[in-house]
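Okay, handing you the structure first.
The complex appears here without one of its protein chains, the remainder shown in place.
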Amino acid sequence: MLFLRRTFPLIIAFVLGSFGAAQYYIPAPWSQATFRDLVYISRIVWTFALFLGMYSLFSLHIGRMRRKQAGWGYSGLVFAAFGITFAAMAWNSGGLLLSPLRPTELDQWFTVRWMYTYVFAPCDATMFSLLAFFIASAAYRTFRARTPEATILLVAAVVLMLGRVPALAMLYDIFVPEFLRTDWLTSLVTDDVRQLTEWLMNVPNLAAKRGLLLGVSLGAIATSLRIIFGIERSYLGGGGD
Amino acid sequence: MIDRILNIDRRYIFAVIFVVVVWALMADRPIQVPISSPVQDVFDFMERVAQIDDHPPTILISFDYGPGSDAEVQPMALALLRHAFSKGVRVAGMCIWETAPGLAKAAFETVAPEFDKKYGDDYVFLGYKSGGIAVVLNMGQDFSLAFPADAYGNRTDTLATTARISRLADFDYVITLAAGNTIDQLWVAYGQDRYKINLGGGVTAVMAPDMFPFLQTGQLNGLIPGLAGAAEYEKLIEHPGEATAGMLAQSWTHIAIVLSIVFGNVAYFISRRRDREV
Amino acid sequence: MPRSLDRWLFITALALFTVLSVWGVATGHIPLGSAKGWGTLLAAGLTLAIYSFLYKDNPLFKFAEHVFIGVSMGYTLSQVWFNVVVNDVVTPLRNWSQTETWPLALIFISVVMGLLILFQISQSMSWVSRTPFAFVVGFGAGVGIPTVIAAFLLEQMRPSLAPLVADEQYAVLISVLLVGALAFAAKTEYLMDRSHRAVQIAIGVALASVVAWLGYGGHSNLLILVGVVSVLVYFFFSVEHTGTVGAISKVGIWFLMVAFGASFGFTIMARVSILIGRMRFLLGEWLPILG
Partner (left out) sequence: MSVALRHKTPLMLAIGLSMFWAAPKAQIEADTSVVSRLAGFAVPADLAAMDTPNDAGASITVIWSKAPTAPAKTNYEVLVATEPHGPWFLGGKLAVTGHVLSDEPAAFGWNADSLRHFLNVSEYDVNSDSSVAIEDDRTYHFGLRVVADTDTVVFTALSASAEAEANWFNWAKLNSLILGLAFTAITLIMIGAARKDPNLYIRRVAGLDALDDALGRATEMGKATFFVHGLDGMSSISTIASMNILSQVSKRVAQFGTTLKVMNRDPIVHAVSRETVHEGCIEAGRPDVYKEDDVIFVAPDQFAYAAGVDGMIVREKPAAVLLMGYFYAESLVFAETGAHAGAIQIAGTDSFTQLPFFITICDYTIMGEELYAASAYLSREPKLMGSIKGQDLGKVILLAVLVSGTVLATFGFDMLTRVFTNL
């Protein structure tokens, strides 16, 4: 039993991990075919893992309702909203659960698509747009050039914010009177700022991002190796060893 | 005094931003959008794909974003579809994110009638597949195993757009519209490296700076970054849309934010110097 | 006091929402006879309910948030169900006579493995789920290693393994400078000793300006190499950050800060775009203000 519980999963991880790595170097058809099938199995298994995520969310809200925790009414709301969506899904415009999804129009009642377009999408987008307000507030109150490093960061950010959109050119058009618009100034606010922006992205930004990427990749390789060789087992979870 | 100005209730700042955005959206003023080279590269490659004559040119658009980045990425999707359809390029759409299919459907349904394109013959929507990396690898090895059917259960080998496709590499161009790291962790790493696809990207501005190393190596052959990139693409296909309409508000809001950063920092330094003197 | 103010605000907001919606309906902008019209009203209501959080956390926000969580669960389930379970599993099994044996067997194995993973839920039997987890995670880890080496290490190093400058004269110039600097550094007292600060600053400025001049003038390979190397050195943990290593890692910090500045500016841009999108919805689809 202990073998099945502890050793067998580690053997599986080792065998499949080694094959997954080795396969990259073996072009022969048997290797390609085996790889294809293993990939297919992982794809389907991942799908079932999604159900696990759903289950944990459900059990959490059920627990809240059962314990009558503060705000448990909201958990009921979660189930009500889920129930309506699920009902629309199960109805599937008359096709029910086991047939493929029926095409639906936007202007059609009782479809998952309606729930998506008019409930899910606006809520999701609005949640993210809240951040614009928080950024504005932080810009005023907390983005401070406390250290030389933070100063470099802020200066680069300001250059990019003004250079990536035609903000300066727009201000120039509005506020600079005609007689001040020398060729030099015009090209400075239009072309030069844009070139500086592109250069910042293409040279220092690229260099640092590449440095980070190389470092992170080494870390990813090390983690993968730990998994394959059974040194890292945290992903297997606990529970009755 | 300065401290009090710096410590105002954040709700006032929220109100200011709200007013700036609404005002700038309502002020309709034409704005010049200069084209940056990564955007031009996507456009040029699409033009090259359209020139292919030994088989019907077909591209794959992977919709890997959700409503949270609808405002940024959806205009790219519309512009790319308009470009492809206007040049007679066939399009297959798929999703790695489960939150994307509604947006993808909406994009196809908006653009296809404009060009009188028919489902199946000119475009196909393959729907969502879970599994991330495994989906890309599955498509690379055997397309029909990854997508035996489209989103509505029609077999992909019976639809004209996908009948010719047996592997990921059979697509002439793959464009991923990404709001997360699917573009580098999935498409660049697994799709481009293993199956040598031509890969272009449209990403949210958050992701854009991280993509530049891949642009230089050619692992990505072009990139549409954020709303500004979308506006550039709209200009290239000469069909201004939502992105172009948003650029004015975008610019004004940037100016407002930059001014508050500058003001906040100046005030901060003044108050810090004063504190030191005292 | 704030309690009654809040109630007041709540009533005003509700009244305003009703009035504006009636306006939208009255102008024919929102067709009430269709699913679309009602949907737009609902979406506008939810949007504003979430925005109410900007004032303070309140029941309206909580209401919208929990509706959102519930719908998003149902929506995700429907996507997984129709696109994967129905298309990949149910349909081939239903048409089993037309499907070849091997894909059928493969589907069968996959589903069994998938079902095993659900044992995670059980307290006492959760060990059953370890095998499929080990399968997926172990296989993924293995597949990842050569991919990361090829796509992220080799590919990313290649552009840096190119000539630094197109022109050989520059190459000679740089090497002379580098050799000079190294020869100078060999006399460590010049580099380490505080009494030679002026000389050190002069060397630093000279080197930095040559690098910057070449880097901005189109010879970006040099600057990119400096950036990559110094960032790697910054994230090097086996040596103390003092002396030369400290100086290099300082340069690495500067590069990192410019890159983070880029990300910062671009992230702000992204959030602003989303806000613009929401405002376009409110002003254009809910209210008949934007065309």
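Odds and ends about this structure:
Going by the order they are written in, the chains are A, B and C; count residues from 1 in each one.
The rule is short, and it goes like this: a residue touches a chain if its C-beta (ideal position, glycine included) is under 8 Å from a C-beta of that chain, and two chains touch if they have at least 3 such contacts.
What you see is a predicted model; the values in this text were computed from it and never measured.
One chain is not displayed; in the complete assembly it touches the shown chains A, B, C.
Within the complete assembly, C:Ala150 is the residue of C:Leu115, C:Ala150 or C:Leu287 that touches the hidden chain. Note on the undisplayed chain: of the listed residues A:Leu10, A:Val119, A:Leu154 or A:Met201, the one touching it is A:Leu154.
Seen across the whole complex, the unshown chain contacts chain B at 7, 10, 68, 193, 206-207, 210.
Taking the complete complex into account, residues 53, 57, 61, 65, 69, 145-146, 149-151, 153-155, 157-158, 160-165, 171, 174, 221, 225, 228-229, 232-233, 235-241, 256-257, 260-261, 263-264, 267 of chain C touch the chain not shown.
Interface residues of chain A facing the missing partner chain: 21, 24-29, 32, 56-57, 60, 127-128, 130-131, 134-135, 137-138, 141-144, 146, 149-150, 153-154, 157, 212, 214-216, 218-219, 221-223, 225-226, 229, 231-232, 234-235, 237.
Here is the rule we go by: only the chains that are shown with their structure count from here on.
Each chain gets a centre from the mean of its Cα atoms; for chain A and chain C, those two points are 6 Å apart.
Remark: chain B and chain C have CA centroids separated by 13 Å (rounded to whole angstrom).
Counting partner chains per residue, chain B shows two or more touched chains at residues 14, 17, 68-71, 99, 127, 129-130, 134, 137, 145, 149, 151, 153, 194, 209-210, 213, 216, 226, 228, 250, 253-254, 257.
Within chain C, contacts with two or more other chains are made by residues 54, 72, 75-76, 80, 82-84, 86-88, 91, 140, 143-144, 147-148, 150, 152, 156, 259, 262, 266-269, 272, 274-275, 277-278. Here chain B touches chain A in the complex through residues 6-7, 10, 13-14, 16-18, 31-34, 36-37, 66-71, 99, 102-103, 105-106, 109, 127, 129-132, 134-135, 137-138, 141-142, 145-146, 149, 151-153, 194, 209-210, 212-213, 216, 226, 228, 247-248, 250-258, 260-265, 268, going by the rule given at the top. The touching residues of chain B, when paired with chain C in their complex, are 11, 14, 17, 21-22, 25-26, 68-72, 98-99, 101, 127-130, 133-134, 137, 145, 148-149, 151, 153, 188-190, 192-194, 204-206, 208-210, 213, 216-217, 219, 225-228, 242, 245-246, 249-250, 253-254, 257. Taken in their complex, chain C has these residues touching chain A: 34-36, 38-40, 42-44, 46-47, 50-51, 53-54, 62-78, 80-91, 94, 106-107, 109-111, 113-115, 117-118, 120-121, 123-124, 126-127, 129-150, 152-153, 156-157, 160, 215-216, 220, 223-232, 234-235, 252-262, 264-269, 271-272, 274-275, 277-278, 281.
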